[in-house]
Structure formats: structure tokens, C-alpha cells
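Take this structure, written in C-alpha cells, and hold onto it; I'll ask about it next.
With one protein chain removed, the remaining protein chains of the complex are shown where they sit.
The chains carry the letters A and B, assigned in the order they are written, with residues numbered from 1 in each.
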Amino acid sequence: MSLLELDRVASCRGSGVALENVSLTIDPGEMIVVWGERRSGRSTLLRIAAGIEPPDEGTVRFGGRDLADRGSEILGDEIGYCRRGFRPERGLTVLDQLISSQFARKVPQATALTRACLALERVGAAWCSQLPARDLKTEETVVVAIARALTAEPRLLVVDEPTIGVDPLKRDDILKLLRSLADDGVAILASAGEGTAMLGADRVLSLGKGTLRGELSPDLAPVTELERHRQARG
Amino acid sequence: MTSPVNWTILGLVIERPSYGLELANRFQRVYADVLPLSGDSHVYSALNMLEAREMIEIVSRTKVDRQPKPHYRATPVGISSYEDWLVEQIDAQNRSQELWVRQLAIFAHDPRLALQLLDRYEHRFLKDAGAAGYLPAGSGLDSREELIDGLVAEQRRVAVGGMLSWLRYARARFEALAGSGDGDEPART
Partner (left out) sequence: MLELEGVVKHYRGAAEEVRAVDGVSLTIASGEMCAVLGPSGSGKTTLLLLIAALLKPDEGTIRYAGREVSSFSEAQASEYLLRDVGFVFQGFHLMPRVSAVENAARKLIIGGLGLREAHNRAIPWLERVGLADRLEHTPETLSGGERQRVAIARALAGEPRLILADEPTGNLDSARSHEIVQLLGSVARERKAGVLLVTHDREAARLADSCYTLRDGQLVEGGLQGEVDETLIHPVSAATPTKTPSPGDPLRFHAGPD
């Protein structure tokens, strides 16, 4: 069973159509990147996939369950979402930010502290845990946003333009991090506006005029594909 | 002088003055996968031509296996000619791109074939996008190899992004052609 399935999803924006007849399947541990130009509907697609926004037509299924049926049950534990250009709260250190974001899910303090520390370690950002979150550079903010999402141990991480505004020399560290999370079994759905932001993806799709093109569902990928990724990471 | 081999050898001499055999070996190592040579003689005739045009000059004769071999370095004329040639290559690349695009445009008479071909292009670009090499961890202390890898990888990835955008436009044009032929509704914007 696939982890996430979009079935003929459509969404309207004002006078125009943001998404039209979009279908997509994501398996556990896959990294999928959706390329699209500005106003192609990328962010809308990601918000719908993350369950933050309902589609106007079509269905979104996560782990086989229709997201529209979940009612008041919060899906926050299973799908993590990193907004484009996320700006952290003023006044909090990075660590505190990761802790406070867990309180909304009623995670007890000691657990929240441990999870926050481990998440920062996992993304390689432990060194900044005591810095004010606002003092970070763009690439550091993105990595911390990913760590924040990871404290919930999601099965799917949706990241909107993870490398936008990031120093070109630092870009690949973020992409490698996403790839390594995928290798550890966390599926990744990311959007990209540039050719440089798609590296490490198992499948790259293109979104234009509301239509999604490319390999919409996973092939039976040959073993050599994985090797290529290992070599690329190596 | 139009042969890329000649210019490439000039570049190697600019990088580090040397003699024929060493230049041939370096050529092999650095360029074999993008500019294959049939044999070393190619290198020697290039060196003769470059010397004849005063782009390189002999500075000494190195003794290799008791045979004196000429040791070359680039002249100021050689260096500035090399730079000029590199800039001119932009035109050459533009021409070859334009050729490729015009070759697609012959399908104007049958837009559905063009759209099929655009699908194949897109499939290929999307595959390339996920698979190009990672940039080395650029820290300003790159080795030469890392510098080259980084420049090549970035160029390829930026180009893919550009091509995907171009594909959008091309598809829209051919769809409009196909649409007008069948009297379909105009595409929603």
C-alpha cells in the first residue's frame, strides 16, 4: 500500500485553476521532488498533500485513509510540513523552539527535550541549539525547520522549496540531508523552482498549468537505482 | 584554427608548461571522456600548429630517455587568444542549441508528434535532474577536481531547470497548434 496517494485532485484559486486532475503516489522512503515555475501551483500541491488544505475535488489518502475523514484527529504526528521561508519565533532559542512545538501535541516536557535534542543531532544542527532561532542563516533555518518536523517522527515530510535563498555552496547539504532521511524510511515530498534543487530524488515531476507530469507512481525500481544513490552520497 | 583539440592543448600548456608526452597524458586524464583522441600524434601536430602561430614557444629541451624533448609554454598572444576563443564558444553553443530546437520545429505540421517528443525530452530532463552529481562540500579550499566537479554539476543542473521552463513554453505552443487544428476550446489560463 502506498504511503500517500493523490487521486484526481483539483483546486481553484480565485479566477484560475491552481491544480487540475493531479494524481500522485508516494511510497515509504521515497524522495519525490516537484519542479514548477512560480505560480505553477507547487505550494498548493504540497499543502494539499500534507493535509493542511482540502482539495476542491479528488481524494488524498495517507496510509490508505482518506484525509477528509479524519475529523478532529490531528495528523500532525505522521505528516511533517515545512513551510516555504519559515521564520522562527522571536526570543526563543532553537532548542526551545523545538520543544515548544511539541507542547501543542501534549508531549510531556522530558520527552520533548530528549526528542528535540535527538532531532537536532539527526540533522547535524546540534551546535546551534542554544542560539536564538532568529540569528540563523537561511540554510540553518531550513535545517532547523526540518528538525522541528522530525520531533514528531513523521512518516512523510513535506518541504516547500527547501533550498530557496540558500547559499549555493550550502544547498547540497540540505538535499543530502533529505536524501538520508529518505534512506532511513521517511518519505520526502519537496518542491523546487530551480534545476539545482532536485538532486537525490527518486522521481522528479514537473508541474505546469496545474497539471502534474512525469512518473506519477513508483516503478519497480531496479536495484541499480539504489546503488546510484549510494554512490552519489558516497 | 578551429579544432577544439588544438585549443584544449593550448589550455593545458597555459595551465602548466610541459613537453609533448606529459601534455598527452594530462589530456587523456582530464578530457578523455568529453574529447576522445585517436592517438598521441594528434597532440604533437597540435603543438606544431600552435608554435607556428606563435601561441606557444619552446623554452628549453627536457632530457627524457636521453632524447631532448621541447618544453613548451604559452605566449601572451596564446593566452589572450585562448580567452577570446572561450568567449566565442558561447556562440557555438548557441548555434548548436538553435539547431536542436529547429530540428524539433519541423514537426509543426504534426504537433502531436512534437508533443510526444517533448514528453521524451521531459522524461529525460527529469531523470537527469535527480541524478546529476552532488556538489562537493565547497569550503573555499577545493582541490582542482572538486572545483571542476562543482562547476560541471552546477552548470548541468541549472541547464536542466532552464530546459524544463523552455519545455513548458514549447508544449504550450504545440498544444495551441494542435488545438486550433481540431477546433478545441482554447486552453484555460
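Everything below uses one rule, namely that contacts are C-beta pairs under 8 Å (C-beta built on N, C-alpha and C of every residue); 3 or more make two chains touch, one makes a residue touch a chain.
For clarity, every value in this text was computed on a predicted model and none was experimentally measured.
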**Q.** Full-complex contact with the absent chain, from A:C12, A:L113, A:I164 or A:L216
**A.** A:L113
**Q.** Sole residue of A:R61, A:K170 or A:K209 that reaches the chain not shown, by the stated touch rule
**A.** A:K170
Q. So that we can see where the missing chain sits, which residues of chain A does it touch?
A. 3, 27-31, 93, 95, 107-111, 113-115, 117-118, 120-122, 124-131, 137, 139-140, 153, 169-170, 173, 176-177, 180, 182-186, 202, 218, 221, 223, 225-226, 233-234
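Just so we're on the same page, only the chains that are shown with their structure count from here on.
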Q.
Nearest whole angstrom, what separates the Cα centre of chain A from the Cα centre of chain B?
A. 35
Q: Show which residues of chain A lie in contact with chain B when the two form their complex.
A: 16-17, 33, 35, 37, 168-169, 171-173, 175-176, 194-196, 198-206, 208-209, 213-215, 228, 232-233
Q.
Using the touch definition from the top, list the residues of chain B that touch chain A in their complex.
A. 119, 122-123, 126-127, 129-135, 137-139, 154, 157-165, 167-168, 171-172, 187-189
